[in-house]
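Only one structure is covered here, and it is reproduced in the block below.
Only a single protein chain was left out; the remaining protein chains are all shown in position.
This part shows chain A:
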Amino acid sequence: MKAPPAAYRPRRDHLWFARTRNYTIFVLRELTSVFVAWSVVFLLLLADAVLGGRLAGFAALAAQPWMIALNVLALAATCFHAVTFLNLAPKATVVRLDGYRLPAWMIQGGNHSLWLAVSAVIAFFVLRGFH
């Protein structure tokens, strides 16, 4: 008697993300999340150093060349994440004003303006604040 045929399993394409430019950009965008997580860890280390009175030690660590390189990558990744995520909003949100559908560029423009404003407020409080 013949053994029952095994279930068909298509061969896995291990390099699927390199097949088209869109796949590569998709994977790169997803991988920005690793740097999002790293940035959070970096901020927690900073907060821990400030609260523990070890800011000078943290500044020395942050000035290590490998750390600067890592954070330059993190900056590029978080900016890529920000641009792609804020540009995605019109796909998820449809805004209608009296039957007029707000075009995508207006929603994206609003998001990017908000990004700029929030960044300016944070930079103001970090660098200067109200004395």
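Heads up, the rule we're going with is that contacts are C-beta pairs under 8 Å (C-beta built on N, C-alpha and C of every residue); 3 or more make two chains touch, one makes a residue touch a chain; residues count from 1.
The rule is short, and it goes like this: contacts and distances are computed from a predicted model.
The subunit not displayed here is recorded in UniProt as "Fumarate reductase subunit D", chosen from "Fumarate reductase subunit D", "MoxR family ATPase", "Putative membrane protein" or "FAD/NAD(P)-binding oxidoreductase".
With the whole complex as reference, residues 12, 14, 17, 27, 30-31, 33-34, 36-37, 39-44, 46-48, 50-51, 53, 55-56, 59, 62-63, 67-68, 71-72, 74-75, 78-79, 81-82, 85-86, 92, 114-115, 118-119, 122-123, 125-127, 129 of chain A touch the missing chain.
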